Every structure is written in C-alpha cells, then in structure tokens.
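Right after this comes chain A.
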Amino acid sequence: MVSPVLLIAVPLGLAFAMPLIALISRRLPRFVPLVACAFNLIVAIRLIPTVLSAPVIQRIGGFSPPFCINLFAGPVGVMFAGLIALAGLVIAIYALSYIRTGPTVRYHMLYMLLLVGATGVVLTGDVFNLFVFFEVLCISSYALVAYFGDRNGLEAAAKYLIQGAVGSALLLMGIGLLYGLFGTLNMADIASRIGSVSDISVFVPLALIVSGLGVEAAIFPLNAWLPDAHSSAPSSISAILSGIAIEVGLYAVVRMIFTVFGATSIFMFLLFLGVLTVLMGELCAFAQTNIKRMLAYSSIGQIGLIVFAFAMASTISLAGGLFQLLTHTLSKALLFLAAGYMIHRSGSMEISSLNGMGRRMPLTSLAFSFGAFSIVGLPPFIGFPSKFLIVRSALEKQQTLFTLLLGFVLLGTLVEGAYFFRVVQAIYFKKSGDEPASRSLAPALPLISMLILAVLIIFVGIYPQPVADALSTAASDLLDRAAYIGSVLR
Partner candidate 1 sequence: MRVFLSLLALAVIALGIAMTLTDIPFGKPKADIATHYVENGREDTGAVNIITSVVLGYRGFDTLGEVAVLFVAAMGLGAVLATGTRTPKANGWEPASLVLYTGCRFLFPLIVLFGAYIFIHGHLTPGGGFQGGAIIASAFLLTYLGCRGRRVHEAWSSAVESLGGLTFVVLGLAGLTAAGHYFLSAFLPAGTLGQLFSGGIIPLIYIAIGLKVGSELAGVIDRLVEESQ
Partner candidate 2 sequence: MIVLVSLLVLLMLCSALAALIFKDLLNAVIASCVVSLLASILFYFLHAPDVAMAEASIGAALVTAIFIIAIRRTRRHEE
C-alpha cells in the first residue's frame, strides 16, 4: 500500500533536485513539474479506494501519534491532493508554452513548491506543520505573483505579502495560545482536550486562527489582496491561485473549525459571512471592465458560496460545498487559461478588446464559454450538480432564514450569470475592431490543457454520481469529529 507521505516527499525531492538538473541542461527543468504532478496524481488515485473505507494515519519518524507529526490521509485530504495534482498537471502543461520570458527555471521550481505546500496543508494532521506548509504555499505565491516584474505585478505582490504576513503572524499567535492552553500540537489531541478550558479562552485562539487562515481563504473582509494578485499575476499563476491556493486555505479554515475546535456555534456567523462574500464578490465583478479582475472577483463570489454551503454543516451541504469547490477549481482554471491566451492575442485585458475573439480564436473562446456556463451552474456542465446539492441542503433545513439567505445567494449567481454572459456575448457576437479576423489558434499545448479541463467539466456534469458519492463520504469524514480523534489517538 503506497504511503501518503510520498505525495509530499517526492515532489519536494524533485524540487530540491531542480537546480542540479538546471546545471545539467537548460531545457530539462521545464518538464520536472509535469513528472511530479503525474506521480502525485497516480499515488492519489491509488490511495482513494483504500482511504474511502478508513483513513490512513501516516506517522512521521516512527513515534506514536500524539508525540510525532502524523499525516491524516482521510478521504477529503487525498481527494484534495488528487485535485491539486490534476490541476497542477494541466496548468503545468499550459505553462510550458505560456512562460517563455524571465527566469523560467525558477518559475518551475516555485510552481512545484507551491503545489508541495498545498499538498502539505491538505494532508497534515499537526497544527504547526499546517503553519509551515501554509508558509511554503504563501511565499511561493508572493514570488510568482511578482514574476513578470511589471508595475502591477510588483504592487500586487507587495500588498499580498503584507496582508499574508499579518495573517501568518496572527495564525502563529493562535497556535502559540493553543499550545499554551493544551500543551500539544496534534490536531486530534487538541480536539480531544478542547473542552477542558473556559469558553472565552478557547474562542480567542479560534478567532486568531480563523482570521489568519481567512486571509488566504479570501473570506470577505480579509480578501482585499485577491483582486490585485489574481489580475496582475501571469495567467497560469492566476489559474493555480484561484484553482488551488484559496481552496486549500478554505479547507484549512474548515478543518480547524469543524474538527479541531468543533465550534458548532460559529456556523451562524460563517453563514452570514458567506452570503456577504457572495454579494460583495458578484457586485464588484459586475462593475469591472478588466477581464482578469472580473474573474478574480467572481472567485470571491464562488468562495462565498462554498463558505455558505460549509456553514450549513449537514452532510449534504458539505458534499455540495466540496462539489462546488471542485467545480470552481476546474472551471476557474479553464477560464483563466483561456483568458490568458485571449489577452496574449488581443494585447489588452479590457473586455472591450475581446470583441470578435470567437472568430479569431474559436477553440479558446469555446473553452472560455464552457467555463463560464459551468460556473453559472447550467445543466450539462459540472456547475449544475453542485448548485443543485447546495440548494437542496439549504432547503432541507426547512427554516425561513436559510431560504431567505439562499435567495440572496441565488441573486448573487444571477448577477454572476449577467456579467459572464456579457463577456461571452462580447466574444462571439460583437464585431472585432479594425484588422481582418485572421484565425490564429492558441499553440498546441495550451489547447490540450484546456481540452482536458473542458472534457472533465462536461463528463462530471453529465454523470456526477461517482463524484457525488465519494464527496459525501468525504463530507461525513469532515463532520465526524469523534471518528477523527479516535482514528488518530487509538
């Protein structure tokens, strides 16, 4: 049985080996991320069947759990690792031909370390280890946002760094307080001792950790960095940030709230926060003229929708939230990749410059509209089953409050439909400006990656059953706190 620690160790080893490979030959390092992501994908797929029945606890260093760092490879963790590997693979293929200028070897190293950080956060069972891998994820995304070195990129990276650093400092303070209170860092151990302390002194570390992780998870007041970072980063990086980084941050917040603190009383607050994030994200996106900035704001909206789903804390709502998360990863990555080459072709990021792109780049525009349709949640695409699950879980609560909040969230999706269709219209039905519509397809590699994402979106959209079952077991794993503690501390 392959051990989950390989998911982190092998890509990290390859990342460390990259400078040596670069010394050997200039062209080889570009393919190392592909190898690492493919390896991770295979390991994750092989792990999923065993993990669906019982989580795999991997002890690092050979000591019994509370005294060592253990990797908790539950259904959620391994599914996330698979998703990270899949999106990483697709975007690495895209980046092969998209990233030409600048220190490309360092780009690929940072890209791989970003994926290692994400996989680490998702698999670890130790609070401080979560902080360390979270830092690997954050610092590599600061550097990658500033990769092009233009005015916008550097400004966005500086702002993202300062906010991220404040977030990490708060997170570290929270972990310090937790250690002070309970004397242990293992998540399951903390979870088992959480009751032994008064209410206020449990809440302050929770508040610190939630706001620390919330900065990366782009919850409403803390996500001021996201529009700048995702719109001025290179498109492959915006895709990986929107597709993976914020989802991993959100997973960390949810894991801390559900499993470690078991703070069931904070859900009502999260519910309102989620709805607020949806409305904020969608309204701001509606007023945008820059295509990538619009996609960034729509990511905020989608994250709000996922937080709304998680905050309802029933198995169906968690499954819906995870499904929506999968939808957002695949379709937002596809949108950013397609937008990347459209901007490359049309020269500017303004939506008006995308007019008539349907003729000039037919396949990329088709990919873009697939992504747009699936994010809005139209039937044959992956967005529909996830929206269906979220609506079902909200209505199953049979309370007028939830129906009202669901109304606001659906209003948000309506506004989202409005601005996405506005762009699809501009691409297909507006005449492009002066020069004749010479048809120039994007180069082969990006088309392959867009094709893979498009096929996935449609296939899971039409036949969502296996994914929905796997996600409902994952949801019950997230919800079932006692099983988590029991399996780790047995």
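Everything that follows uses one rule, which is that contacts are C-beta pairs under 8 Å (C-beta built on N, C-alpha and C of every residue); 3 or more make two chains touch, one makes a residue touch a chain; residues count from 1.
For anyone wondering why these and not others, all candidates are chains of the complex that A comes from, given by their letters.
Since we're looking at a predicted model, the values are computed, not measured.
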Candidate from this complex that touches chain A, chosen among 1 or 2: 1
Contact footprint of candidate 1 on chain A as seen in their complex: 3, 5-6, 9, 12-13, 15-20, 22-23, 58-63, 66-69, 102-103, 106-107, 109-110, 113, 116-117, 120, 124, 126, 128-129, 132-133, 135-136, 139-140, 142-144, 146-149, 154, 157, 173, 177, 180-185, 189, 197-198, 200-201, 204-205, 207
